[in-house]
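Every protein chain except one is present and positioned as in the full complex.
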Amino acid sequence: MRYNSVYLVKRIGIALVTLYVAVTLNFLLPRLMKGDPASALASEKALGSQEVANALKAQFGLDNPSLWYQYAKYIKQLLHGNLGVSYANFPSPVADVMLKALPWTLGTVLTATLLSYLIGWLIGIRGAWKPGSLFDNSTLFSSFFLSSVPFFWIAIIFIMIFSFYLGWFPLGQAVDPAYDSFAWFDKAKSVLYHAFLPVFTLIIATLAGHILVLRNNLMRVLSEDYMLLAKAKGLRASRRKYMYGARNALLPSFTGLMTSLGHVIGGAITTEIVFSYPGVGMVTFNAILNHDFPLIQGSFLCIAISVIVCNLIADLVYPLIDPRVALN
Amino acid sequence: MSDLLQVRHLSIEYASPRGIVKAVDDVTFSIGKGEIFGLAGESGCGKSTTAFGISRLLRHPAQISGGSVVLDGQELTTLSNDEFDKLRWSKISIVLQSAMNNLNPVLKISNQLIDAILAHDPSMGKEARQRAEQLMKLVDLPVDRLDSYPHELSGGMRQRVVIAMALALRPSLVIMDEPTTALDVVVQNGIIRKIVELQKEFGFSILFITHDLPLMLEMCGRIGIMYAGKLVEVASREQILQKPRHPYTQGLLNSFPSLSGPKQRLSGIPGHTPDLIRPPAGCRFCPRCSQAIQECQTLPPPLVEDAGGQIACHLYSEEGIAREQASAACERS
Amino acid sequence: MSKPLLHVNDLEKVFSSRTMFRKKQVRAVRDVSFTLEAGKVLAIVGESGSGKSTIARMLTNLIPATSGDIAYNGQSLRDNRQLRKKLPTFVQMIFQDPFAALNPHHTIGYIIGRPLQVHRMVQGNTRSRVLALLRKVGLTPEEDFIDKYPYQLSGGQKQRVIIAKVLGLEPKVIIADEPTSMLDVSIGIDIMNLLLDLKEKENLALLMITHNLGSARYMADHIAVMYAGQVMEYGPAEELIQNPQHPYTKLLLYSSPDPWREQADHFDLSDAQGQAVSESCCSFQPRCPFATDICKTKPAAAVQTDSGHQVRCHLYA
């Protein structure tokens, strides 16, 4: 493989440090904000019985006041994958709730981000290739407009048009009520059928950002000497556009793709609520309603971890596109 | 020596917020087959614009507003884009200033050498690689460098690759726009000697553009001097060295500190270049010209062709010469 | 012999960059020594990467020297806070790119006037002093120029504004880092003439840095030719141009285009620019046509030859 060890170690190092900070943040937040963390994490009234509350306090070391002890306990629990117990859907632990919800969110968000990046790439290129043309101006203005619209509003509008008035898509949920009885093929069909609108919403909502970034990058690349040389060589327009123009414009926007992942997940949280799509967003929403703090913390941690992992993957893919990074 | 390229009354302008800029105004010259023709002038005189006009590489606001360009008897300005693309690189190729980015940073050197060949002859396939190796040997570069990326080469090596690339399809005209300006003088010397050697071997013509007059005088057979969009003088190397006629050429020659001549104070040229949107009525060099005469303020100087080449200056036009003799006569008597 | 304004002794600069595992050291400047008297011009000539600009930045304390001594009027710069605070009124630098050296957001009056206030050269209004400086550098009528913005000036005019600003601090030494390489030649000559006149009138010491031997010969009384951080040859300008000793100086001379020269014998040269230079041999050895075994094993020391030049080459050891 063409990887340069220093680059690899550096990237994994950064990912681990970010993860560590996210975990520590997750630990510190409830303690900094509200008075007694114990009451937050194991309040009797929510669980209805004293022994359960005490058992939980012991498990999380909340009975011992020293912060470090609690922190050590918290990390130990975490390594066992035990994120505490969720109030709302007691007694199932937070980890199970998360495992059920995460695939839905990751599925929609990742497909939406990649598709939106691809479409944004194509539109951006076509716009930048002939600047000032009708196509370029119209995409530019609509991108400005789209980038200033909240995710969930687009979701509501789409439901109103496509589901309610036109009836093409379901009003929400992730699968048909009779999902379990389906054969695997119908299951897949129903999942896709339900997932289409949320993914479509996410694509439209994030498309504007990608178009603008790519168009600006390509405008800069087009003024470079090697583009002029490519034209002088009489190369076909398609080769110049993609092998020379787009490939160089892709590089800076690829790092943009990574940082936008966090933004997309943020948007997905609100979109899932509109579609009542059982992803992490929906879980977080219900957790907030029921003041279910362990679940809130758990969902935040899952989001942070998945984003960090995706970024690490993108970091590892980057040297394959940009030769300058991997080899020096 | 029959002419390869004839440029007649070429004019190029572009719209700027402050008005129409006449970057190139009524330029006429020709380049013989196998001749190294130099186009010299200071920044903003339109030499690069002329070259890009000839090879139809003008960037958006600039466009040809008049004149004709004939290559090998074929008029270029009226060709459609597709017809012109057939000529690109097979008849005319270009070498740009060796800035950091005249090679695509994400493509291997071999791909960039081959894709010009493939664009014109897609069936090449395997031999394209051998052609690329041939080209590298041509410019004394190690063949194993074919698989490295541009950022791994030194400035000098990158410029040699670009020169090899320009010769990939054996064009009849190679335009070189300041090819060695960004390089150190020792590396530049090596590359210039390699260009002259290749020119002798393949016999293509070169349109060499630079602001470095001494370098041009060492390399080009005939030289055209441009000032503020006008071609003021065209003459052979010896003519310009011994007896430059146009006052601007004399001023230019008097601005370069030489290494071998006596050490004396040089005067350069006072003042600065005119505004190309509203150029002065008469000769554009008049405000800075020490030998300006009456007509210079009002009348643009006609282009006079004679044994010594071309000159656009009232001192050498018919009435100018007549007046010259008259004033010389009264001085003597 | 007037006391040397600037005395540089065994100057050295090592840039160390640390990647994850190994420490990479680049010796940009090695054992450079020279002196500069008032009213005299020294030109440092060398290719890009020869360390000439690094020396300029060390002399003006923009970057610290790794070792060696820089003394102004006998006072060493090393750990001398008083001199460092007052240094701008002693040595000033003219930069290579006039287009970038002026802040596009300030008027010419502010650009020239502000340094006067920083060093309290003038109490209160600096306008009259700035007008005088504009006159001194030939930007007349000065009333036109003082309220203009940099984008309204041509390259040559911008360089004159920079010279005016530098003169405002009444320095003893002016370092010009390739002052004319970004300008057209016809304007560059005027700038060089201006610097020469100012050197005479104000009795300044001028250190000129350039890659062009022609302008070095035009301006300088002494020339130092640098390669890979070391001074290869140092001597009186006219002498060095007419009778070069060091192979590299000869190479530079014959490579520089000069149509008025009758016949120049050419070197064939390997384009080995940028090869790693080890300490154990003469740094020019990889590209030197006259390299012998001794050149490959022993670093060359600077030697005084009979013609008064200092040459760092085994041929003359």
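As written, the chain order gives the labels A, B and C, with residue 1 at the start of each chain.
Here, contacts are C-beta pairs under 8 Å (C-beta built on N, C-alpha and C of every residue); 3 or more make two chains touch, one makes a residue touch a chain.
Here is the rule we go by: contacts and distances are computed from a predicted model.
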| item | value |
| --- | --- |
| Per UniProt, the name of the complex member that is left out, chosen from "Cation:proton antiporter", "NADH-quinone oxidoreductase subunit H", "Acyl-CoA dehydrogenase" or "ABC transmembrane type-1 domain-containing protein" | "ABC transmembrane type-1 domain-containing protein" |
| Displayed partners of the chain not shown (whole complex) | A, C |
| Candidate in contact with the missing chain, chosen from A:G267, A:P294 or A:P319 | A:G267 |
| Of C:L87, C:L196 or C:V303, the one touching the omitted chain in the full complex | C:L87 |
| Which of C:V118, C:A132 or C:A301 contacts the chain that the document leaves out | C:V118 |
| Missing-partner contacts on chain A, residue numbers | 14, 17-18, 21-22, 25-26, 29-30, 33-34, 144-145, 147-154, 156-157, 159-160, 164, 171, 258-259, 261-263, 265-267, 269-270, 273-274, 284-285, 288-289, 291, 293, 296-297, 299-300, 303-304, 307-308, 311 |
| Positions on chain C where the hidden chain makes contact | 60, 62, 85, 87-88, 92-93, 95, 97-105, 114-115, 118-119, 149, 151-152, 162, 165, 169 |
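Following the convention adopted for this analysis, only the chains that are shown with their structure count from here on.
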| item | value |
| --- | --- |
| Centroid distance [mean C-alpha coordinates] between chain C and chain B, Å | 32 |
| Complex contact set, residues of chain A against chain B | 223-226, 228-236, 239, 243-244, 247-248, 251, 321-324, 327-328 |
| Residues on chain B engaged by chain A in the complex (per definition of touch) | 55, 57, 59, 85-90, 92-94, 96-97, 99, 101-107, 115-116, 119-120, 149, 151-152, 162, 165 |
| Sites on chain C touched by chain B in the complex | 47-48, 154, 156-157, 184-190, 193, 211-215, 217-218, 238, 241, 251-262, 266, 269, 271, 273-274 |
